[in-house]
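Right, I'll just put the structure down here and ask away after.
Here is chain A:
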Amino acid sequence: MSALPLYAQLINLFAAILLLLAFAMLAQRRVLSLIDLFAAQGMALAASTAIVGWGTGQSHLYFSAALTLVLKVFLLPWILYRLIRRLDVRWDVEGLINIPTTMLIGIVVCVFSFNLAFPISQLAVTVTRSTLGIAIACVMLSFLMMITRRKAVPQVIGFLSMENGLFFAATSATYGMPMVVELGIALDVLVGMVILGVFFFQIREQFDSLDLKHLEKLREGE
Partner candidate 1 sequence: MTPTGFVSQLLQLVVALALAPLLVGWVNQCRAWLQNKRAPPLALPYRTIHKLFSKDAVVAENASPLCRLTPYVVFGAMCCAAAIVPSLATDLPFAQAADAIALVGLFALARVFIALAAMDIGTAFGTMGARREMFVGFLAEPALLMVLFTASLISGSTSLPTIVETLAHREFAIYPSLAFAGVAFTMVSLAENARIPVDNPSTHLELTMIHEAMLLEYSARHLALIEWASALKLFNYSCIGLALFLPAGIAEAGDWPGIVVAAPILVAKLVAGGFALALIETLSAKMRIFRAPEFLGTAFMLAVLAMLVNLLLGS
Partner candidate 2 sequence: MRRVRAARWHDAARGTAQRGSPHPGRPVIEILAVLGIPLAGGVLLAAIGHRREAPAVNVVASLATFLAAAALTARVIADGPMLVLGRAFFVDSFNVFLVALTAFVGFTTSLFSRPYMRIEQEHGRLSPARLRLYHAMYQLFNFTMLLALLTNNLGILWVALEAATLTTVLLVSLYRTPASLEAAWKYFILCGVGIAQALFGTILVFFAAEKLLGAGGGALLWTELNAVKTQLEPTVLSIAFVFLLVGYGTKVGLVPLHNWLPDAHAEGPTPVSAVLSGLLLNVALYAVVRCKVLVEGAVPTSFARSLMMGFGLLSVVVAAFLLSRQKDIKRLFAYSSIEHMGIVTFAFGMGGAVANFAGLLHMTVHSLTKSAIFFAVGHAAQKAGTQVIDDIRGLVTQSPMIGWGLALGTLAILGMPPFGVFASEFLILTTAMREQPWATPFLLAALGVAFAAVFSRVQPMVFGETTVKRLPHRPAMIPVFVHLLIVLMLGLWIPPALADWYREAARLIG
């Protein structure tokens, strides 16, 4: 490991933090704390992006780091906070299926994604290749989180953190996608968030709750 330059070690550190945060979100019950965790994840992501940019001299990564910072650390959490307050579901607590099992599945998924990523990262030219596995793991974990959630807001947060994982993969495994694409992605995420915000209200006024169990009417089997 000592062979690695400092920035690479830093990136690995941040990668580990991201993974940790992903697990934390998987286990987290309370909506507000979820949002905080999400913001933290964004922070870590922005930091790692910036470091990659600094380490490899890819100047455009600074932009994307800034973008991430603005979007995922300030804008989205802010929107979420406001929504929570307006919908006052602040004290919404998720009745999770028991956490140990979820954790166990999560770990299995992690191992799987590391295995999956291993042959790929062998081919990578980038120094930060070993982080690809972590990126996949993050994606999978947030997927798992979305599955386990019964309420609308946490599910959306899971969706957004999945976006984080992807973004991390993009920056760490490859030194960032072309700017156009990143902008487009960012725009989509933002718009999507707004639309979801609108949705929350509509769902509220229809079912006066954000519990997804109201959204199970359309079905085939009975």
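A quick word on the picks: all candidates are chains of the complex that A comes from, given by their letters.
To be clear about the criterion, contacts are C-beta pairs under 8 Å (C-beta built on N, C-alpha and C of every residue); 3 or more make two chains touch, one makes a residue touch a chain; residues count from 1.
Every value quoted in this text rests on a predicted model; they were computed, and no experiment measured them.
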>> Looking at 1 or 2, only one should touch chain A in the complex. Which number is that?
In response: 2
>> With touch defined as at the start, can you tell me which chain A residues reach candidate 2 in the complex?
In response: 58, 116, 119-120, 123-125, 132, 136, 139, 143, 146, 152, 155, 159, 162-163, 166, 169-170, 173-178, 180-181, 184-185, 187-188, 191-192, 195-196, 199, 202-203, 206-207, 214-218, 220
